[in-house]
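A single protein chain has been removed from this complex, and every other one stays in its place.
And then chain A:
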Amino acid sequence: MPAVRGDGMRGLSVFISDIRNCKSKESEIKRINKELANIRSKFKGDRTLDGYQKKKYVCKLLFIFLLGHDIDFGHMEAVNLLSSNKYSEKQIGYLFISVLVNTNSDLIKLIIQSIKNDLQSRNPTHLNLAMQCIANIGSKEMAEAFGYDIPKLLVSGDTMDVVKQSAALCLLRLFRTSQEMIPSGEWTSRIIHLLNDQHMGVVTAATSLIDALVKKNPDEYKGCISLAVSRLSRIVTASYTDLQDYTYYFVPAPWLSVKLLRLLQNYSPPDDPGVRGRLNECLETILNKAQEAPKSKKVQHSNAKNAVLFEAISLIIHNDSEPNLLVRACNQLGQFLSNRETNLRYLALESMCLLATSEFSHEAVKKHQEVVILSMKMEKDVSVRQQAVDLLYAMCDKSNAEEIVQEMLNYLETADYSIREEMVLKVAILAEKYATDYTWYVDVILNLIRIAGDYVSEEVWYRVIQIVINRDDVQGYAAKTVFEALQAPACHENMVKVGGYILGEFGNLIAGDQRSSPLVQFQLLHSKYHLCSPMTRALLLSTYVKFVNLFPEIKHNIQEVFKQHSNLRSADAELQQRASEYLQLSVIASTDVLATVLEEMPAFPERESSILAVLKKKKPGRVPENEIREGRSPNPALATNHNDSIVSHAKPSAVSANASADLLGLSTPPANQPTAPSNTGMLVDVLGDMYGGQGGQAQQNSSFTAAQSYNPKKFVCKNNGVLFENDLVQIGVKSEFRQNLGRIALFHGNKTPFPLVNYETTVSSPGDLASKLVIQMKPMDSVLEAGAQKLQVLNGECVEDYIDAPSMNISFIYNNVPQKITIKLPLTINKFFEPTEMNGESFFARWKNLGGDKQRAQKIFKASPPMDLASARTKVMGFGMQLLDGIDPNPDNFVCAGIIHARAAQIGCLLRLEPNKQAQMYRLTVRSSKETVSQEICDLLADQFE
């Protein structure tokens, strides 16, 4: 047993020895339980326990707790110790409480009372114990109880230095717990002036506090800048003997220096030229000192010195205003890159990442590229290699992208598993961002899949497909390259996915070559089919059906495959369904329909790269430093991401609930029903909305329950969906509008096992509507075969503004019974809106101009409960006008602008919808140059909410 200093508690030492002598876990537990029983009985029975004994038992409990056992008693005894007038007993009491007490409400009151007494004590040692306890626990109750006393202690003239030190940090802890208790007003300047205190310990503690206060309220504490700079200046120019005990291994006051440099990073460079000059001198001095010979060989010396240096470099980077300092900093870090201390290499790589983002030092950082690449390859410690990868990513620009990407690809073959996924993302982002030649981009991504296929996340392969689809200059190359990559006997499943998708879209571009003829392409893909997961198989089935359109000559081979998988032999319901639907599609649909349905994917809308978003999510806060370059090397104009569509192609499993609903639907119509998804009515949706929109699902479901579903109101705010459905027919619609022209595709589906004869459609327009909205339409065949679906296209032209909408009358004979259906066509005037983007100023100017009685329309109406702003938003957005966010000071209000296109005129239109949540009422105001338009628009939209 080692010697015990101070007051030994022998009982405690004996107990600790006993525990250490236990040979097994069991005997240790036995010994502990014995002790716990002993202490419990002492605390319960013996009322004459003196302070010393209490202290000793409390200490034993503490030891048992630290061994990892739970302690559920003794808290009260510890609290009792707090009021002992013996320091040693009080101290143990406080220790127990700070280690063991969570914010247990009953005790906390007692504890706070004891602390209060000690805070008022004249004895500084008691005072310090109390403050240590506050700083250790720092609960909300404490912030409330001591929010006034502690600041007073901190700035009062007669407080001892050591108490001030504790008070500063104590206040800091309470401030972190409860931000409201921020000393302000006269306190501010007194706290700031602690930076001038004689006592270095006080300044150090105060700087920590001020740093936190500044973060909350930078303006109020602005005065600290010049004081901090002066203080820093005095330290860096001091010789190491000046500061006596605050010099650490020949480095004057490293802790205070670092804190001051941190504090200054809360502000931009000082405005005052004098202060700014002095600060730059300090920074230069620190950089100069780094070049001096070390005053000691001890690692403590170099650590302390470099700690200050790194903090100074952080400040230089933060200020980002002195090119000279930035370049010097970069050179300094460059030296560290080959230092033998791993820690320094790690930190240098980390700091350089930040330097790479400054336009002043980016070029300087690039000079170290070779060393950094070596670090990535050679460092023994993966965390250092990781930093090197981060730095390469940050220093990458157009000039070095090919080399860096190549090096990263090379390294990826042997890279640690822990960093592969992130590296893959980084390579993908760099390749995309700096590609001038998209064949290079395609090569890089396919290499990624080849080298590290398991780590290529969905986002990465979605992305390459998006880019290939949006850039027709690379499609042929992509098709050729994936075709070659698929030749490998063992290729990664992700390669099959990309290959399948790309050949399905662009396989025709390489089909001229006998080596990659349609049949060869198909057989190559199908040779991988059985090795793949259901998700990939589903994707391949989609590819095959696309081949039916691209290569009619191999239709039969493909139909064979569909036949094989459309029955029970294919265990996966989704695959079975796809196979049978595609089979029917290929059998029944005419070439024209096939060409429409299986058309090439439309270009994806541009957005931020989806991969970048993933990387940001993975490493919040410390990712894409690779941003600064944007200005100089403009992001290649490439289209981005529309994840949903790709997902719907690739990810059927996500919607299996929906898929099973489809199967249910199949049981009603006869077996030779042409296309299974006809209960959505829209062939066009086979690859699109089928798995996507919520709306589609809701409709499908409703079609099983209601005998007839018809709600024309819904189509005011949307263009696609099932317009009408009953037991006999289903009418789907898909419409497009451009300027004053519209094209409406109606899909007439026969749900019965019998043909519908004398099938006739006519359009009727009330009043003079026929002249205002001209509609042309091809007549339909008079027979709609059992289970068939026929497309009918209507073209509409808006000649002048109108109200209401035309209807379609459909008549046919089913089972010798004549049937008649009238449906409103989704051709309301709002369809001819062109959304108009405008800023607040011009909006309000126009709004004011359209203030006349003849231009306004207003409606106040009750929300059909409950009011739901999210769905209101969807409706407003579907209405056709531009939703202008941020214009109305009330964020709940919707403000929109749009132009109605008619042949005769264009009519500008503004709209404001104000929800009143309390009253559950809406107020809708529409202003346009024409009264009838205002009124109609107002009615149409209001109708959506009633």
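In this section, a residue touches a chain if its C-beta (ideal position, glycine included) is under 8 Å from a C-beta of that chain, and two chains touch if they have at least 3 such contacts; residues count from 1.
One rule holds for everything that comes next: contacts and distances are computed from a predicted model.
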What is the missing chain called in its UniProt entry, if the choices are "MMS19 nucleotide excision repair protein", "RING-type domain-containing protein", "MIP18 family-like domain-containing protein" or "AP complex subunit sigma"?
"AP complex subunit sigma"
Of A:342, A:839 or A:864, which residue touches the hidden chain?
A:342
Among A:122, A:297, A:380 or A:848, which one is in touch with the chain left out?
A:380
Residue, one of A:78, A:170 or A:808, that touches the chain absent here
A:170
Sole contact to the chain not displayed, among A:113, A:132, A:557 or A:792
A:132
Mind pulling the chain A residues that touch the left-out chain?
1-2, 4-14, 16, 20, 52-53, 56, 59, 62-63, 66, 68, 70, 86-89, 91-92, 95, 99, 102-103, 125, 131-132, 135-136, 138-139, 162, 165-166, 169-170, 172-173, 200-201, 204-205, 208, 245-246, 248, 253-256, 258, 262, 300, 303-304, 306-307, 310-311, 342-343, 345-347, 380-381, 383-384, 386, 621-622
